Structures are given as structure tokens and as C-alpha cells.
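Structure incoming, see below.
Complex shown without one protein chain; remaining protein chains in place.
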Amino acid sequence: MNVVSYRPAADELSYTFGGRPAVGTVEPGTVLELYTEDCFGGRVRGVDDLPSAVCEFPYLNPVTGPFHVRGAEPGDTLALHFISIEPARDWAVSTTFPHFGALTGTHTTAMLQPPLDEVVWMYEVDKERRTVTYRARRGDFTVEMPLDPMHGTVGVAPGASEARMTITPDAHGGNMDTPELRAGVTVYLGVNVEGGLFAVGDGHCRQGHGEVCGTAVEAAMNTVVAVELIKGVPTPWPRLEDDAHLMSTGSARPLEDAYRISQHDLVTWTSTLTGLDLLDAYQLVSQGGEAPVGNVCDTNYTMVAKLPKAYLGTPDIYEGAHSRLRTLGERYLASR
Amino acid sequence: MNVVSYRPAADELSYTFGGRPAVGTVEPGTVLELYTEDCFGGRVRGVDDLPSAVCEFPYLNPVTGPFHVRGAEPGDTLALHFISIEPARDWAVSTTFPHFGALTGTHTTAMLQPPLDEVVWMYEVDKERRTVTYRARRGDFTVEMPLDPMHGTVGVAPGASEARMTITPDAHGGNMDTPELRAGVTVYLGVNVEGGLFAVGDGHCRQGHGEVCGTAVEAAMNTVVAVELIKGVPTPWPRLEDDAHLMSTGSARPLEDAYRISQHDLVTWTSTLTGLDLLDAYQLVSQGGEAPVGNVCDTNYTMVAKLPKAYLGTPDIYEGAHSRLRTLGERYLASR
Amino acid sequence: MNVVSYRPAADELSYTFGGRPAVGTVEPGTVLELYTEDCFGGRVRGVDDLPSAVCEFPYLNPVTGPFHVRGAEPGDTLALHFISIEPARDWAVSTTFPHFGALTGTHTTAMLQPPLDEVVWMYEVDKERRTVTYRARRGDFTVEMPLDPMHGTVGVAPGASEARMTITPDAHGGNMDTPELRAGVTVYLGVNVEGGLFAVGDGHCRQGHGEVCGTAVEAAMNTVVAVELIKGVPTPWPRLEDDAHLMSTGSARPLEDAYRISQHDLVTWTSTLTGLDLLDAYQLVSQGGEAPVGNVCDTNYTMVAKLPKAYLGTPDIYEGAHSRLRTLGERYLASR
Partner (left out) sequence: MNVVSYRPAADELSYTFGGRPAVGTVEPGTVLELYTEDCFGGRVRGVDDLPSAVCEFPYLNPVTGPFHVRGAEPGDTLALHFISIEPARDWAVSTTFPHFGALTGTHTTAMLQPPLDEVVWMYEVDKERRTVTYRARRGDFTVEMPLDPMHGTVGVAPGASEARMTITPDAHGGNMDTPELRAGVTVYLGVNVEGGLFAVGDGHCRQGHGEVCGTAVEAAMNTVVAVELIKGVPTPWPRLEDDAHLMSTGSARPLEDAYRISQHDLVTWTSTLTGLDLLDAYQLVSQGGEAPVGNVCDTNYTMVAKLPKAYLGTPDIYEGAHSRLRTLGERYLASR
């Protein structure tokens, strides 16, 4: 097993997809052990660390990478299997901040009202008991919620020399902020440039659907990813696969367009996998599909379209990449 | 136990909320046994029954009711507990139809492209095995999916002499098309006019999130509803409660506004139930909430905001209406 | 010339399109002299008259009517030619109010921020000099702007027993709030119910595009309308015609859907009038069309699509109704 560890120095963090050279090259089949910083670059460490004071805008949401995958060319697909995603600290953090979030005016949904207060919440993270603890800032209300680690951000370089801030999700991936991106999941990303140049960041200990206040339970992560390359198979928008489901994503505004993109991709993918006529696939997804909300707060919104694989017979999905990577992940975990 | 049965004649079906007199008056505490017709008025019975030919537009989506609840006045809340929702036939139906659905131009998202083909799918409904069977129209693909009955439409009369087509969801309820509206759930509706004038319809054997093709697995239903009146407590948007969750709804366009309404209501409701400061409640919902999609195809789109009651301690929710109605429902079912 | 005058008593004002009987019947060919109240029902008369205090929600935006047009049946079109629109007082009024307007959170674009302050601005109206005078509430800034009277609201009853609040624009007309609805313009409205049941209200001394703060320079009006009936010609969305332009309207959310509806109607109308192929008409409108914004603050947003008639040769538009009504209007004005 080819295992590579990488922990970025502060000046190696990336704030864009595209526009910068790789931090390293990996062979297909590699298991990568990565450290990812939280969305605040680790600078918000207590309730008095207001992001607008301790962070330097727009240098937020750093990602670890990008990595050049040997042999990846436009028209191929990268398969990134998340073997494990574990909080790197025993605390995590969430905040409001001015003009960000779904229930406040923003720079885009521009309003004349003053912004909401900027408030920081610190969470305790208990990796043994698999919980995070919420504490109200005013009053003594407290509650435990399940630890459910995920990455908000994963993507590749866009094509045609474009470079996008990591905060923005689009067809290249980016800050999709879907809780579906857990350990055990394989993410498929279409390659736009030589080497693909994927990067990962923005770990969350857990997140509600839509990330309504603008941030999740933000945490640095120790994350293990297995990388595979599927030659000659393109992928139009990021897709996910777990043991039981196919998932397509769409990121756009308004939110119905994110929904449309994700459902359209799931319908056409279903049709390709099964040979079903397009309208027959549309009908099947209409009755059997789910639509978990990703984010409704970033510069594009994200929706996921999800279908049980059991409804599709025994389709050949990306040449069996998920089950192969699943096995590789189990071997890796057994070897620790 | 006060049990009343009602099966509407064809000319008693309603196509609006508001604008017509009640079909009957019920006392709070009543258990109502209702028959509801499917969204096509039962006229689509085979693959050659194209809705555009056999239905009379815009007389679609009929509801059973409205019912006048004795004593209901503006500012009160109706609690409707769905004791059971059972398909009335051994078949159900779904269709595309021209200019309706999320992945086609519509009369609102107006496009110059010709409409998609109008196609009918017939489903077998097996109430013993709790399945529905999908059959592709082209080819011999078939698959069973779980039976998961729900009502797409429930609502009351709007205020100020307004009358809305049943197809439209808004603050008065209407065609929200959320799979969360299952047996075991209590729906809370704010009363706008004397008697409330609630009605129920549009049964689905199951539905994917968003009802992407425009229709679900449509079926006539035998449905049992227990009715309670909560005096002096207003409800701004329809809310749902099951044994484990609070739910708020929002219906609007674009879809992010439906999300905003539902999340805003859940945040303010959470704040009221717990005494949490508004931003503390915003934070709690942000990390603990779910956002199941209702519909992304009707004249307004619907989102649901959902939170485990376990995160709130032991709040007093509508004076305990849900658990009282739950008990009444169990007694009713035991008595059959 | 058949001239009829009507001034509604306070209890004759309407707050819905549909859902109430006509205040009178008019023959096609009639000239109607109408008084319309302002959107506040005349209750906001000074800077201390806050709408939220002096008005009774939701009874805002009263209209004068509805009028039954003899012989009008579903499938026909009403032509309403606005001969003159003159302010009834020497003052007018504008306000912000809580949760209304484009640059504030609203009940639909729901936000947690407190609402903007509720402020009233009084305008002087000089009918001789054709000006209105703006005065800042804080400081002594003042400026004159041209008087450009218009009606925000005109419409007919919707079909199928629906009744909509006058504040809402849709396919039946309603509160479109477009400055294009000036004297000299003919409005075409498709008839949905016997008699058509049209009504008019919400006069503005002038209005910026989009009515961004939520209200215009609101005024009671003395308005003269000539009525004609075009048998057997349907109209899908309200259309306008002036001496130089065709106009189609669309009212929906999001705003691009209002744009799409209006442009789609203008393209198909252009194709019908000229015999141009649909894509040729699309191209012509793309290069020659204008798109004046109506409102971006009401429960639906409104866009207008506008094309010079000179680009179309000499099409037959609604059987020449506009020029006939124009002549009738001139005769009426000459007779005063």
C-alpha cells in the first residue's frame, strides 16, 4: 500500500481552485493522510476571537493541496474515497459574521438593514463518545449532538485558466458543504487540467442542512483519502457514491437551479446506467429520489440528488471504483 | 369517541381554499374518516388516459372539505392529527404533463422549447407487502419501492376573502407536497376565518423529494384525521410535529425563500419554546436542523425545516396537542 | 358618447380580484370617469400617520370596481384605454414600512434582522407645473421631479373561483406597478369569468423602476377609462399598447421568470403578428426590445417587454382597438 502523509505549512494553504502549482504529485492508488485547517485558518479559538478581527478577508476557507495525480488528463475522472475524517482538536467553533448566512442580508442579497451581531460559539468535541456539545452564549442552555464529521470543500482546478475562490462551489467542486461527504463516501470529480489538481478542506464536526447561519461546527481534521483515476470517463458535476446510494450535486443560484442541475445529472446518469429511456428515468428518480440540501449560504447554493442503488439493478458504476476503494480503505484502517 | 365519516360526491370536491361554504361542521375532538380523490379526480386510469385529454383544466387536485371547526376564530390554531392514510385502490398513477415539473420549461419559467412528452405510468399498490411497483414504459425494467403514504395538500381558508387554487401552497397550507405529512404526524394551521375551513387531498403512495417530474405516485386515500382546536395561539405558517421532531414549512419562490421562511420560523419557534436568545437559537438550528425538500414544481415551492425535539429539553408544544391526539389515534385504531 | 361616472363609497372599495360582485355593469364603448383611492385608503395624511398604525392590514391597495362588461365571456379580451390619469389632491405620500421593499428582509425573504424604520414622506403635487416635490425627512434637501401619473393596479377576476389580494400581480393583472401604464395607453386583459370584472386602483404621481422602497408617490386619482370588448380573442398575460410600442407583461418570482414570461409572450405575439418563424421573432425581439422593470417589491415581481411597432411593418393589433380608443379619448377630452 502506497501511503503518503502531508501536513501543509501555513504558507502552503490554498485559497483558490486553479491558479497555483501542485504541492505534490500522487500516483493513482495512493492513500493520502492529510491535515486540513478549519475555515478560519485556526485563528478563532475563543468567543472573543471575532472572525472579522482575527481573520484577513478574503483569505478564508483554506484547502490542503492541490495534488497532481499522475496521468490525469481532461476528460478523465478522479475518484477520491474518504477513508476517515477525524477532528484534529478537542474543540470546534461556529460563528455568525456580518453579511453572511441565509437569514441575513448579504453582499449579494443586499439590504439596508444593519448586519446581525457577530457571535462565536465554542464546541467541545468528544471523539470517544462521538458527540459535540453546544452551549448557548446567553443563558446556560447546553445540548449534545452526534459527531458526524464531513468536509465542506473538495474540488479540482477548473479549466481554461480559471481560478475560483475556495468558498465558491461550482462544476469543479469547491465549497459544496454537504453532510453527505462523510467517511465511507467516494467523490467523483471531472478532470479539467493535466494532473487534476485536487484539494480538500473545511472540515465540519457536523452541519445542519443548508448551513443556515453560514458556518458549521468548524474543525481542523486528520483525513485519509484514497485516490484513483478513471481514464476516459468524464464527469460533468461532482458525484458521490456510498455503499447504498448514487448522488449527483448541483451548485448555482437560485436554489431551484442547484436542484435542477443535481436532479438532471441524476436522471441522465440513471438513464445511462440502466438503459432506461430519459422519461422513464425521470419518473423513477421522481418517486425514489431524495434531495438533501447542501448549503444555502455560500456564493453558490448546493443541492444533492440521491438515489438508492438498489432501485437500479446491478449497474456498473465508474468501473467499480467505489467498492475497490472501499476495500483499500478497510485494509488501510486494519493496518493502523 | 366522536367519529364522523365523509365521502364527497364528485360535485362536492373543492378546487380552492377559501371562496366556498363548508361541507360540514365538526366539533374539536372529532375523529374524521375521509375519502380523498387523487389529483386527477380519478380520471387517469390507464396509460392512454392523458391528463390533458381526460381532465378539465384547471380543475385538478381536488380536496375533501372544507370543514368548519366549531369555535375556531382568527388567531387560533387547528391541530390536525393524521391517524392513518391508506390507499383506496390497488393501483396508483403518475404522469408528466406539458409545461409542468422541475426539469422542463413551464408557464412561469417560460421557454421556447416544445414541451416534454406527456406520459402516464401505472403503479401496482400492494397494501399487504407495503410496496408500490414501478414499470418503465419503454423496456421491461421494473422495481419495487416502499409504500409510504402521505397527503400533498392540506390547508385552511386564507383571510381577507382570498381564495387560492388548491395547487398553490402558501401561508394557509395548500399543496405543500412534503413526504413528512405521513400518518402519525400532527399538522398545525393558523385560523384566518371563522371555522377555519380546512380541507385535505392529493394523496401520494410515495414521493421523491421535490416531486421533480411534477407528480408523485398519485392515489385516492382513505384517511383518518383527529381534529383539535387550540384557542388564542396563532401559527404563522403550517407546522408539523411527529413523535421526535418539530417542523416548520415555507412555500415561496425562489426556493431559497421557501428555505428562509421555514428556517426563520423554526428559529423563532425554537427561541420561544426554549427561551434561547434569537442568535443562540439560530446557531442551534444551524447545526442540528434538517431541511427536507417538499416540492420544486408547484406554483410555489415548499421547504420543511426540521429539528429533533430531543435538542430542546422538554418544551411545551401547543399545550401537548400532539401527544393527546396520538393517544386518541391509538384508541381509534384499537377500536377498529 | 356614453359617459358614466363612479366614485366608490369607502365600503365599496375592493381588496381582491375575484370573490365579490360587480359594483356596476358597463356597455362596451363606454367612457368611465373613476375616482380611485390611494394605496393607504387615504389614511396616511402626514408624516406622523404611520401606515402600520393608521391602516388595517391586509386591507391595503383598494381598487375601484369591479365592473361587469356586458357580453364579456371567457376567451374574450377587454381593452381598457386610459384617457387621463390626474391626481385628485395637491399632495401625495410615500413610506417605508416594516418588512416590505426590495432592500429589506420581508415575510418571504425572511431575515432575522430588525426591520427598517417606518418613515413617511409627503410630496407636494403641482398639476400646473407637472411636478412633485420631494423633501428629505432629515435635513433640508428638496428636489422637484416630473409628474408622470400612472396606475399600479389594474386587472380582472381570475378564473375557477379564485380570488387574489389586489397587492398580487399575476396573469389576471393586479398590482403590476409599471410606469408604462400611463394616460394614452391601452391595456388588454384576458377575460376569465362572465363580465370580466375589471377594477383599477393604486395611482402613482410617479414611480422609479422597481418601486425599490415598496411604495411610489401614492395618490388618489381621477381617471378616465374607455372600455372595449374584443370577442373571441384570448390574451394570456396583460398586454399594453401605446402609439409607438407593443408591451407584454410577466409577474412571477424570481425576477428572471417575470422577465421570461414577458419576453416569451412578446416573442410569440410578434411571431403571430408578423408571420415570422419563432426563432426569427426571438432574434428580432432580442435586438430591438426593451425590458422596463415594473415592481421588485410585491408578492410577485413584474417585468414588461416592449417593442417598437415600427419594427413590425403594419400588423393588425387587436383589430385596431388602440387607435379606435385613442380617437374616442380625444373626442372625450375635446368635449370637456
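Letters A, B and C mark the chains in the order given here, with residues in each chain numbered from 1 onward.
Note that in this section a contact is a pair of C-beta atoms (placed from the backbone, for glycine too) under 8 Å apart; a residue touches a chain by one contact, two chains touch by 3 or more.
Keep in mind that this is a model prediction, so the values were computed, not measured.
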In the full complex, displayed partners of the excluded chain
A, B, C
Touching the absent chain when the full complex is considered, from C:4, C:22, C:47 or C:103
C:103
Among listed residues C:6, C:91 or C:121, the absent chain is touched only by C:121
The one residue from C:18, C:203, C:289 or C:329 touching the chain left out of view is C:289
If I consider the whole complex, including the chain that's not displayed, which of B:60, B:88 or B:116 touches that chain?
B:116
State which residues belonging to chain A touch the missing partner chain.
15-16, 18-20, 58-59, 107-112, 159-165, 250, 252-254, 257, 260-261, 263-265, 267, 278-279, 282
What is the set of chain C residues that contact the non-displayed chain in the whole complex?
94, 96, 102-103, 116-117, 119, 121, 132, 134, 136-139, 141, 143, 145, 206-217, 253-256, 259-260, 263-264, 267, 274-277, 279-280, 282-293, 296, 301, 303, 311-313
Residues on chain B that touch the omitted chain in the whole complex?
103-105, 109-116, 254
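Rule of thumb we're sticking to: only the chains that are shown with their structure count from here on.
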Which label fits the chain touch graph of this model best, line, ring, star, complete or other?
complete
Chain at the geometric heart of the assembly (C-alpha centres)
B
Over half shared numbers or under half: where do the identical copies chain A and chain C land at their interface, same or different?
same
For the identical-sequence pair chain B and chain C, what's the CA-based rotation angle in degrees, nearest 5?
180
Nearest whole angstrom, what separates the Cα centre of chain A from the Cα centre of chain B?
33
For chain B and chain C, what's the span in angstrom between their mean Cα positions?
35
Interchain centroid distance [CA atoms averaged], chain A/chain C, Å:
48
Touching at least 2 other chains, the residues of chain B are 253-254, 260, 263-264, 267, 279, 282
